[in-house]
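Let's turn to subunit A:
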Amino acid sequence: MKIIISNASNQPIYEQIVSQIKASILNGELLDANPLPSIRNLAKELQISVITTKRAYDELEREGFIVTVPGKGSYVATQNKELLHEKRLKIVEEKLAEAVSAAKFIQLSLEQLQEMLSLFYEEE
Partner candidate 1 sequence: MYHLILKDILVQKIMIMLSFVYIVFFYVVMQGAGLIILPMAITAVTYMLVITACAYDEKNKADVMLNSLPLKRLHIVLAKYLSVFIYLVICTVIYMVITILISLTGLPVKVYPVSLAGLAGGLFAVSLTTGIYFPFYFKFGYIKSKFLNLILFFTLYFGLTSSISFFYMNRDVAWVKNLSSFFQRLSDIQIFAFLVLLTMIILTVSFALSLKAYQSRDL
Partner candidate 2 sequence: MEPILEVKKLRKNFKGFALKDISFTMEKGYIMGFIGPNGSGKSTTIKLILNLLRKDGGDIKVFGLDNVKHEIEIKNRIGFVFDENHYYEELTLAEMKKVVAPLYKNWDDRAFARYMADFNLPPHKKIKDLSKGMKMKYSLTVALSHHADLLIMDEPTSGLDPVVRSELLEILTDIIQDENKGVFLSTHITSDLEKIADYITFINDGQIIFSTSKDVLLDQHGLVKGGKDLLDQDIRKSFVYLKENEFGFEGLVKNRQQAKSLLAGQALIEKPTLEDIMLYYTRGL
């Protein structure tokens, strides 16, 4: 797992952690029941405050991505397979929506956009 903190970003540090851990879970890099670094250890490694990492973990727990066992540590929550699929689908939808609005901005037609999409899809 990779976490990179930007101090220049307008996004609060805890949000940066949340989104990066979420991404690692959603793209399958972190699997069900994988252990996460302890709150204090993560704070030390990233040289940020304990409260910040705690807040990030609280947020992840609230959203159901991780579970914390008191005295033991935090783990990737066993995801409901359908739910996970839905979440991943949602990401695709969001990105596509972004692409659509960008396309509309430069008055790209649906056909042109679809052509572009199939080109990318086959390329990968």
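Basically, contacts are C-beta pairs under 8 Å (C-beta built on N, C-alpha and C of every residue); 3 or more make two chains touch, one makes a residue touch a chain; residues count from 1.
How were these candidates chosen? In short, all candidates are chains of the complex that A comes from, given by their letters.
Keep in mind it's a predicted model, so treat the numbers as computed, not measured.
Undergrad: Considering only this complex, which of 1 or 2 touches subunit A?
TA: Of the listed options 1 or 2, subunit A touches just 2.
Undergrad: Help me check something: in the complex, which residues belonging to subunit A touch candidate 2?
TA: Residues in contact with candidate 2: 10, 12-14, 40-41, 43-44, 47-52, 55.
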